[in-house]
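Provided herewith is a single structure, encoded as structure tokens, for subsequent inquiry.
Removed: one protein chain of the complex. Kept in place: all other protein chains.
Note that the chains take the letters A and B in the order they are written out, and that residue 1 is the start of every chain.
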């Protein structure tokens, strides 16, 4: 976890400029970094941050002018080099469960991968499959025919229902529920009759899912979370939602049924989306927005109902200026009355 | 799960008009239907949808003109007939737990109904009662003196505290907590002292509760969820809330203490309600609204603070038109100055 800058440079075949003896204790983005961190510069847009970042060292390209006051490592490809550094200075793993605890209840036909670890009081139903090196903490429930990929890490008290597919290297935090029934009813004479929810959920490789998240199974077909997408705590994902790759879904977001989210989308905290709409690739929705219509690719939306960010901001500015405006209109009214009187007099 | 239209018609004693050999694979509302679904028309308002619904077949009344392009079943009472069809083409049940798992911990005086199923590592405290044919998945906790009705279906890792009453045919999804203490404190010299929460929770027949929902017990008396009400994931229901029958409470709604909700109310996603107000029968509150005052029966409310839907929409329209309005006022100001100058000149 503690490495000198020189040690890091050697590991990534880079060249130190500055003091190679400084000790690096963490990794971070260039904006969020604090003392002790190493960061990287891959986007010329952030070049001014070279001098202002609180990081102790920065990985830069061979063409970039190093800052006067900071130690750097010059590397062929700063992004790739930084990705290597992340795993290099990752902390010693906490001691995860090992082996199959004798209290684990394994159904008929359950297949456990090589070196999979199953904690106490885990229940795995018939014909479920657990991948190689997967780790499942105590109290988890894995439903029948569900398949969990290699190197999955599932913390305590997670519930995964039947026929769910979970990819490789997926991390799921405690209390999360995957594959619960979608919220689907038909009203017949004032009573809500349940529409069977017989679809499933499919979660791609490298997905991380926070604590106490809920992801409902599809009515038919699948609710899908694309590869590399990261989901924060207490997020609600309804039946038949499709989320693309490498999205960031921040805490307490709610996505209604059958809505489709593209790749690299960011939904900030507490955003809500109605059902049956789409959000294009690379779109960003700011915190607490309420999205009632589809959002085009690359757009940044805000507010309720969500609109293009600048438009929404302008609206806020106009509302802020209403007191002045009301004052002005009052004044104009008075002037008009004066003019009317003057004209009468003539 | 797969039936021909002819088979369905026979089961509901209806008459096929069109191709009886088509295969039906699902049920749905007339607006939400897709190919393979059967739906129904009970409300004349939706007659135009007969020609546009994506459903493969429709149950209609004997008086309704069948659409030119769709197979239908004519039935005495389309609503009742459709309710029958729902159970008819429901999927083969998943294999729920059967019997009492030897690892279940049953307290003194626990009564288990006939054919009740208790999964591994379930804990049922003293004097709790579980109804006939009820199914409780692994890892659930059922507190002392709690009573769970017949045919209840409780998924893994649900926690139900002491003295809670749960009706018949209730479904509770994983991770949900029922009967936790209400959030009640009295401030004495800057410290918050806990007010004992010694009431309970009562849940009517045919209620469905989503995943990771929280329903607090009352301070005294009972927090009540009326018969047939359906609650989506991650909903918060505070102490002493009373919810009527056949309501739909969509995901991430929060209802504050002692608020009273009538029958057939719809609260859309992420709505919040303050405490000690009431919402009348058949009222609808649109998504993300913040309700700070009582809502009359039959009303549709929206926005923050929530107001009648049309009023709120009009407000939004006015705000949208502010840029034009500011422009116009600027123009009027200029004209007035011109008029003033002209009058001075005279």
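Here, contacts are C-beta pairs under 8 Å (C-beta built on N, C-alpha and C of every residue); 3 or more make two chains touch, one makes a residue touch a chain.
All values derive from a computational prediction rather than experimental measurement.
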Decide which residue listed in A:215, A:250, A:267 or A:306 touches the omitted chain of the complex.
A:250
Given B:60, B:135, B:151 or B:234, the residue that touches the chain left out of view is B:234
Contact with the hidden chain (one of A:14, A:67 or A:228)
A:228
Which parts of chain B face the unshown chain closely enough to count as touching?
103, 105, 121, 123, 125-126, 139, 141, 143-144, 157, 159, 161-162, 175-177, 180-181, 183, 185-196, 198, 212, 214, 216, 219-220, 234, 236, 238, 252, 254, 256, 270, 272, 274, 290, 292, 304-305, 314-315, 318-319, 321-322, 325, 328-329, 332, 335-336, 339, 342-343, 346
Those residues of chain A that touch the unshown chain are 1, 25-29, 40, 42, 79-80, 82-83, 86, 90-91, 94-95, 101, 103, 119-121, 137-139, 155-157, 171, 173-175, 206, 208, 210-212, 228, 230, 232-234, 246, 248, 250-252, 264, 269-270, 287-288, 304, 316, 319-320, 322-323, 325-326, 329, 332-333, 336, 339-340, 343, 346
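We take it that only the chains that are shown with their structure count from here on.
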Separation of chain A from chain B, taking each centre as the mean of its C-alpha atoms, in whole Å
27
